[in-house]
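Note sheet for the following structure.
Every protein chain of the complex appears in place save one, which is left out.
Presenting chain A:
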Amino acid sequence: MRFFYYSVRRNLFLFLAVFGPATITAISDNDAAGVATYSLAGAKFGYSILFVLFFVTILLAITQEMGVRIAVVTKKGLGDLIRERYGLRIAVFVFLILLIANMGSIVANFAALKATSHMFNLPTIPFLISIVVLSFFFITKGNYAVNQKIFLIGVLLYFAYIFSALRAKPDWGAAFTNLIIPKDLHFSRDYVFASIAVLGTTITPWGQFFIQSYVNDKKISLKSLKLAQIETYFGAFLTDFFSFFMIVATAATLFIHKIPLVSGETAAMAIRPFAGEFAGTLFGLGLLNAGIMGVIIISLSTAYAFSEFFGYEGSLDSPFDRGKLFYGIFLFQMILAMSIVMLPSVSLFQIVFYTQSLNTILLPIILFFLIRIANLKHVMGEYTNSKIYNFFSIFSVILIISATIFTFVSAFF
């Protein structure tokens, strides 16, 4: 018994030593754009959209696990590997699309932060500037360990959605049933769209880049690969665990009362009359937290990718003078995105729409690289994708790619 206790304690300790990257990446996939998408989907389709979550979780787990495995085995980021295996031309091309697509995602997150500032009656411009300044301060001054702790606090703050959902007094029976059996599902074109949007907001090119770079920055050893893989599955679960409550909160209020939601950012205001002032505030705080996480993590993913593509030192642990380019790219994106959001005459909707289309183009390319690299025997050794795993991963990737192409094409008709 005693032995058992120690063995559990020891394993838990080892697990905590590798814990972080996968969970933080997965949770950041629920950035402000993610929250907005879930709110819209929940408001429009109610509990029936929960059915999609089950699949999204599996797809997220599979793609992220490949990223983690490649990173731990090769000690290289996705940017490193693309440049080394596919040459400079392709690397620069991928980097430029990633840069623009990520800019769009950061703009979307700043737009959400702007909306929350209105909700909490905060002065918008000082609010956004202080977010940029504080983020830059913590990223440059803090090392990897400090920043991971801050990010994990961000992860904890997603619990706001659970309380928010509880306050909405949902029909738990219906929620859980729909998760497994889509009994309320009315199949329609719009439903397919919403499902793909949920998928597209969760599995992202920057997410794939970030998880690999971040795993490398933590310097996880090959011995701990098993634990890192377990964490990946846990992270994917946790992400959609929170998504579940986001959908439930809007489904139990806006969908039941047939209140149409114009944009995802306004969900927090809209649920107030039904779930109460407190639930609305929690929902808003959740969005605020998601926006800040999104801004930082996506900017970091570009900074990591830039350093990898061009071979500069890029790590949260590197001192400022050696990581100038890394930190510079990080800051540059935040300032540019914030300035775009502050401009009154710019149509944020269009910017976000077009840059998200770039994400759609980029995702198949990135997943292609991912599968190719995970199958390189001389690189991955005994950790190469197995046949069965390949079957699943290629099937998932084809599913994701056809879904994204479908949205992309139909968006223009």
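The working rule: contacts are C-beta pairs under 8 Å (C-beta built on N, C-alpha and C of every residue); 3 or more make two chains touch, one makes a residue touch a chain; residues count from 1.
In this text, contacts and distances are computed from a predicted model.
Only one of "Branched-chain amino acid transport system ATP-binding protein", "Sarcosine oxidase subunit delta", "CBS domain-containing protein" or "Na+/H+ antiporter subunit C" fits the UniProt record of the hidden chain, and that name is "CBS domain-containing protein". Only one residue in the set A:80, A:217, A:240 or A:265 touches the chain that does not appear here, and it is A:80.
From the options A:54, A:312 or A:392, the residue with contact to the unseen chain in the full assembly is A:312. If you put the hidden chain back, the residue from A:92, A:125 or A:181 that touches it is A:92. Interface residues of chain A facing the missing partner chain: 80, 83-84, 87-89, 91-92, 307, 309-314, 318, 322.
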